[in-house]
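Input: one structure, supplied below.
For this view, one protein chain was removed and the others were kept in their places.
For clarity, chains are labelled A and B in written order, and residue numbers in each chain start from 1.
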Amino acid sequence: MSVVGHIGTAVGPHETPPPPPRKGRRLLPYLLLLPGGLWLTIFFAVPAVQLAATSLYDPSGSLQQGYAMTWEFGNYADALSAYWPHFLRSLLYAGIATLLCLLLGYPLAYAIAQKANRFKNLMLVCVIAPFFTSFLVRTLAWKTILSDNGWLVGVLRDIGILGSDGRLLATSAAVVLGLTYNFLPFMVLPLYASLDRLDGRLLEAANDLYASPARAFAKVTLPLSMPGVVAGTLLTFIPAAGDYINAELLGTPNQYMIGNVIDSAFLVRLDYPQAAALSFLLMAIILAMVFVYVKRSGTDEVL
Amino acid sequence: MKLGRWLSDHWVMGVGVLVLAYLFLPIAVVVGLSFNEPSSRLSYDFNKFTLDNWTNPCGPGDMCDAVVRSVQIGFIATVAATVLGTLMAFALVRHRFRGRAATNLLIFLPMATPEVVMGSSLLALFVAGGVPLGFWTVVIAHVMFCVSFVVVTVKARLSGFDSRLEEAAMDLYADEFHTFRKVTLPLVFPGIVAAALLAFSLSFDDFIITNFNSGTTVTFPMYVWGAAQRGIPPQVNVIGTAMFLIALLLVLGTSVRRRRAA
């Protein structure tokens, strides 16, 4: 439980201003920040900068001979022209999965926050507990469920939704379903946190002022839960767009996302400049989308 | 009419329960397969009930080594990330200082960066620095991506903290050390525990970043990944089920304790 509430509220917009400093304690905050800040700088920021540099190296170099810095902006053009379908597919899959997470997660979060009463804690546990089973183990379980001779495909074939040789596994649908499944809690928890703060009397007031339940939802509940929606969509979309496990296990090379490409460029093809250009592009695209989205939704505090 | 009314009152809960069922579907499969005696190495279908997997969880050679290694890495990474992140959270909530916005950005960015980017860029750093990949590079990577999550979790707890409680303690003859020890720490502790649990679960479950930085070191997720190519031993499902049960007990345990404390 504890885990839950905190992630949710953490990303929410409320933050109290810090109290004024006391004399002689000016150095303390820097000392407190130093170890963690150094760690993040050395192992996150520096590699990110280095990644940017690598992406501009001469692509004809290799790990053995070393790379020359030639400000090779062409790497980006090459990466894009070769792999734009993967970028597009990643954004599309992640977008659909995020939307599905929102559609599935909202009623669940709402039910837990406003309807569950004494079952609240139990339901919250039920949301998190499945995720302690390893990510890979869960995804492999989906492989079993969706497999061609599994019961699900059998039933769908019998009632005619799937053709007699229709498949679930190794399709785009399977990859999107896997993404949706794996990132659903990242949607539910922030949504729960903001819906839990929602004062039930506001809805009563809306009903009292002649709002139908649908209108009350659109005019009161939804706007007030926007911080949760924003945080949830970000926490879902970002990892989903960079994921390659679901595409690898539940799809085929035809479903490969940009993560698969980066993974193989780094670990199989050892083409570091191109891998770096792809990584940096992915990061830039995602950050740009995040900033636009956050500005649009008017909840900059998330950052 | 009555049915219509009941439906309109309870449909949200109904949908919620269905979504929960969706969340539990693969878990049911994992639990089921943990009792399965597979017909062949590459078969994922339920064949025959057996307790062998549970009585002999370490059957497949290196799996238990991988689990132990994951626990070790998770433990070290959790302790380090929790300490670093908690200190940062204190600085951010309790102090005013220059560079606050930059610090916030430094904490936010790792959460907004796809794992594949973090993993690959860190690999490039290690390669460039000539650092041999292995156990400790994995620990370093895990601490890095866990810190941000610890910071936000502890920060949430701290910003709800009433600083008058500390003033009250000081007023009642507790010096700075005792105020921290007797009032601040006990009250923030649940947040720190939550952060640590989160960090451990992130570390234990991480595959993508680990895959880039592990060299020949095999963690549990990496073992599963490797095995997925050759056929998964059913014992993997035993570990999955056990993790699920342990997490369930832990979370339920802390919430019961909290309720008693409240």
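Basically, a contact is a pair of C-beta atoms (placed from the backbone, for glycine too) under 8 Å apart; a residue touches a chain by one contact, two chains touch by 3 or more.
By our rule, contacts and distances are computed from a predicted model.
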Protein name, per the UniProt record, of whichever chain is missing from view ("Fluoride-specific ion channel FluC", "Aminomethyltransferase", "FAD-dependent oxidoreductase" or "Spermidine/putrescine import ATP-binding protein PotA"): "Spermidine/putrescine import ATP-binding protein PotA"
Per the touch definition above, residue among B:Leu25, B:Met111, B:Met170 or B:Val193 touching the missing chain: B:Met170
Residue among B:Gly14, B:Gly99 or B:Pro186 that touches the chain left out of view: B:Pro186
Residues belonging to chain B that touch the chain removed from view: 162, 164-165, 167-175, 178, 182-183, 186-187, 261-262
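Please note the rule applied: only the chains that are shown with their structure count from here on.
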Whole-Å gap separating chain A and chain B, where each centre is the average of the chain's CA atoms: 16
Interface residues, chain B side, partner chain A - complex: 8, 12-13, 15-17, 19-20, 22-27, 29-30, 33, 44-45, 83-85, 87-88, 90-97, 103-118, 120-125, 127-128, 140-141, 143-144, 147-149, 151-153, 155-157, 159-160, 163, 190-191, 193-195, 197-198, 201, 204-205, 207-208, 211-212, 220-221, 224-225, 228, 232, 236-237, 239-241, 243-244, 246-248, 251-252, 254-255, 258
Chain A residues touching chain B - in the complex, by the definition given at the top: 1-3, 5-7, 9-11, 14-16, 18-21, 25-26, 28-30, 32-33, 35-37, 39-41, 43-48, 50-51, 54, 63, 104-105, 107-108, 110-112, 114-116, 121, 123, 125-138, 140-145, 147, 149-150, 181, 184-185, 213, 234-235, 238-239, 241-245, 249, 259, 262-263, 266-267, 272, 275-276, 279-280, 282-283, 286-287, 290, 303
